[in-house]
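A single protein chain has been removed from this complex, and every other one stays in its place.
Then we have subunit A:
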Amino acid sequence: MHRDHPVTFPGRHTHGAQAVRPDGRRRALRIGLGGPVGSGKTATVAALCRTLRDEVAIGVVTNDIYTREDADFLLRNAVLPAERITAVETGACPHTAIRDDISANLEAVEELEEAAGPLDLVLVESGGDNLTATFSHGLVDAQVFVIDVAGGDDIPRKGGPGVTTADLLVVNKTDLAPYVGSDLGLMARDAKAQRGGLPVVFTALTRPGGVGPVADWVRGRLAAWRTGGTQ
């Protein structure tokens, strides 16, 4: 019985994760950004766009929970042309839209690539969620989990799928650590214990160049993607 296309991309999880577009071109690298409400996901996306937009063609998909707040923030700050930013509505379930039923996000990513492409990088920003929020491998190639020091320095110890399995853990707002009594050394040790060899970076996005460590990590992913890998 005909079950699938005769040639399947090795390691793909769904049709949406195929690395080659129908026209034969390699599609944009897709990176998801998740994390709790207020940790700095949108600020990270904005800073990444400002830092990388002269190097690569970037598109952004936001997943606002009940407004267009995040998409509008990015538009207001003019980090990208308006046609490079689109918003998905998630029906009060942000984690469903990035993990369990990724159809709307896949549509949005593909429409961006068709309308504004070719793109090198698409950033998919999740709605603010909890520590269990992770992206489907059918939607993104790699994911970043953004937490902040003001949310409590016990978050890395608590773990959960976001902290434990994300390809990059970002601990943001390090400039606030003295004011909220968070121990950055403790956070770093706990994160290492939870994540093994997976990378962790500490950022203070309000400072000049604060997004640098994240941008460097994205550059590494892009280089690997261009040469055919996903790691």
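Keep in mind that, in the parts below, a residue touches a chain if its C-beta (ideal position, glycine included) is under 8 Å from a C-beta of that chain, and two chains touch if they have at least 3 such contacts; residues count from 1.
As a working rule, contacts and distances are computed from a predicted model.
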| item | value |
| --- | --- |
| From "Urease accessory protein UreF", "Metal ABC transporter permease", "Class III extradiol dioxygenase family protein" or "Cytochrome c domain-containing protein", the hidden chain's UniProt protein name | "Urease accessory protein UreF" |
| Candidates A:Ile58, A:Leu106 or A:Leu169 - the one touching the absent chain | A:Leu106 |
| Omitted-chain contact residue, chosen from A:Cys93, A:Ala150, A:Leu184 or A:Ala224 | A:Cys93 |
| Residue ranges of subunit A at the interface with the undisplayed chain | 1-5, 14-16, 65-68, 88-93, 96-97, 100-104, 106-107 |
